[in-house]
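Below you will find the structure I want to go over with you.
Just one protein chain is left out here, and the rest sit where they should.
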Amino acid sequence: MEIDIIISDQPLDVQSCLNKVADNAAGGIDIFVGTVREWTRGRKVVRLEFEAYEKMAVQEMRKIAEKAVDEYELCKMAIYHRVGRLDIGEIPVIIAASAPHRGAAFEACRYAIDTLKETVPIWKKEIFSDGEVWVSATP
Amino acid sequence: MEIDIIISDQPLDVQSCLNKVADNAAGGIDIFVGTVREWTRGRKVVRLEFEAYEKMAVQEMRKIAEKAVDEYELCKMAIYHRVGRLDIGEIPVIIAASAPHRGAAFEACRYAIDTLKETVPIWKKEIFSDGEVWVSATP
Amino acid sequence: MNVNILAFGITKEILGSRSLNLDLPLDNGATVEDLREYLFEKYPELKKLNSLGIAQGTVYAQDDDRLNPAEEIALIPPVSGG
Partner (left out) sequence: MNVNILAFGITKEILGSRSLNLDLPLDNGATVEDLREYLFEKYPELKKLNSLGIAQGTVYAQDDDRLNPAEEIALIPPVSGG
């Protein structure tokens, strides 16, 4: 199967994602790994919480992967997203693209993460020691 | 240490490379993984053989990583290259870059693999069922 | 018109529930935009959001799409995955 989409409340594994996109026709694989930063906009993060409208999020992630495979002539693409509580350094998202040539793999990964952040119904709450905020919700 | 350079005749491990560049200040990590393709220019590959001028290759790889860390304001960068015999699907190269923001990680990885292919003294021989060729050596 | 609404992220906190059954004072020709206006009136905090999308049947709806009470309707505040 050329596309693999996962939303999980368990830690995401980069090696599994890589194995899913490995392909004898691929000369290059690009993998984007999001990680939880300790500081954001000058405030120290305690943890993040991700919530998804899972049924729809999986559909939107699949749309992104299908378009990427088609447009960049990929061998395979995988998009994994974590939900629930995440500590500093943990991985909210992994995107992997394999392609005969490396340029396509890079461009597809970048397209996928940029688009995921715009269209996929997943929400991130930043928890600080003195409050919390749903990211991008209000001005 | 913000830069990790390895040339090895043992299989390269993506998870180790990821662990090396993980950083609490990083919001994104990009990893490029080269893989041995089964077909190249219409010919079926039996295996590849990589040879390095190791002392100089490590220096040139370090130059690339130092320039990338500096230019793209990375947290960390790792460049691993395999030497010896590789079968289809094996990994000749892994490049990983962590950065506060994802754009820098993508651009740094791409810069690094593009430059590595131009400047690092490593040579690839493609072995086919009916012959072999040092890649790019002759017109 | 009676609809079931799912609310996520900050909208879940504003509505006080992830899932809500609403009796709307709207007739069968009501649109997505009518629902949004109704919600803005009932939950004025929603007006402070940068955007408020509405999905119907797990697909982003347009403002002039007709509401279909048989479908799952969801409030989509600004997304922030990744």
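A, B and C label the chains in the order they appear, each numbered from 1.
What we mean here is this: contacts are C-beta pairs under 8 Å (C-beta built on N, C-alpha and C of every residue); 3 or more make two chains touch, one makes a residue touch a chain.
Here the structure is a predicted model, which is why all the values come from computation and not from measurement.
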item	value
Partners of the unshown chain among those that are drawn	B
Hidden-chain contact residue, picked from the options B:26, B:45 or B:93	B:93
Touching the absent chain when the full complex is considered, from B:20, B:37, B:81 or B:102	B:81
Residues of subunit B (touch criterion as defined above) contacting the omitted chain	34, 50-53, 55-57, 59, 81, 92-93, 113, 116-125, 134-139
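We take it that only the chains that are shown with their structure count from here on.
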item	value
Centroid spacing, where centroids are CA-atom means, of subunit A and subunit C in whole angstrom	26
Whole-Å separation of chain centres (CA-atom averages), subunit B against subunit C	49
Touching two or more other chains - residues of subunit B	none
Shared interface positions of subunit C, touching two or more other chains	none
